[in-house]
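A single protein chain has been omitted; all remaining protein chains appear in their positions.
So, chain A:
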Amino acid sequence: MYFINTMIHFFNRLSLKFYTGGISALLAIISLIGFSSASIASDTPAIAAAANIQFAVAEIATRFQQQTGLSVRLSYGSSGNFVTQIKHGAPFELMLSADEDYIDILHQAGLTQNKGIIYAIGRLALAAPKSSPLILDPELVGLTQLINDGKLSRFAIANPDHAPYGERAREVLKAKGLWDAVQPKLILGENASQAAQFTISGSTQGGIVPLSLALTPEFIKRGNYVVIPDALYQPINQRMALMPNASETAERFYQYMQSPDAQEVLSQFGFNLPVHVVSKVD
């Protein structure tokens, strides 16, 4: 309070004219910010997409634009972070989650139009940088061998506490009886994409990553992978849902994600496709 008084006193002494001039300049600048930002077209909806589908969804968005002339703005990040942001008013019109749980949370909070729909089923890969001594095989025999030889020093997965791909990686390691041995060697990625980046960084012997990322040319340049059998973990149901404020373009993209064209791209990036029909309406 005293500080505010001093402030007013100072300004009074400094001349009132100067003061009001400053305030109006400030207001002008603030409205300028509003104006310049408002000019960004609102007909390109902002879409929140989990980092693990970034390559597939970028390709799908390109095809969508070619076919419809409409474009979308994709933001990549961790699904959990997006939930927090949407709860606090983030203007996303559609969220492509890495898992169903995050959509459920939003749905229960009344922040989505409905329960949404599963657009892809994520799969896991065991991967290693090119120089790694880890021998890759679907049943993780090579990894078991490396642990038994005491030669595993670093292994990357996404943080199982909040990343679905990390949680499923933990399931796989537990199913193979390797969890206790691997745990002290784990390097945890903030999300699945970071885990993949750690895996091919060369400072780990390997990691468990989304197959969709292991299939990208950038990944293959630096590492090798093998698909982990689906039976070793619960399916990663990637669900998407529209927000109440969704524009027509967002809705069309939502429909397009379910089209044979988009599903073909998802399949190319190693996703299993949802076979069952999920009701779109509550």
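We take it that a residue touches a chain if its C-beta (ideal position, glycine included) is under 8 Å from a C-beta of that chain, and two chains touch if they have at least 3 such contacts; residues count from 1.
Simple rule for what comes next: contacts and distances are computed from a predicted model.
A.B. asks: Leaving aside the chains on screen, match the unshown one to its UniProt name from "FAD linked oxidase domain protein", "ArsR family transcriptional regulator", "Molybdenum transport system permease" or "Non-oxidative hydroxyarylic acid decarboxylases subunit C".
C.D. replies: The record for the missing subunit names the protein "Molybdenum transport system permease".
A.B. asks: Using the document's definition of touch, tell me which of A:Ile105, A:Ile200, A:Ile228 or A:Ala241 contacts the absent chain.
C.D. replies: If we include the chain that is not displayed, A:Ile200 is the one touching it.
A.B. asks: If the missing chain were put back, which residues of chain A would it touch?
C.D. replies: Residues touching the hidden chain, for chain A, are 2-3, 6-7, 10, 13-15, 18, 22, 26, 29-30, 33-34, 36-38, 40, 46, 48, 51, 54-55, 73-77, 81-82, 84-85, 87-92, 191, 193-194, 196-197, 200, 213, 216, 218-219, 222.
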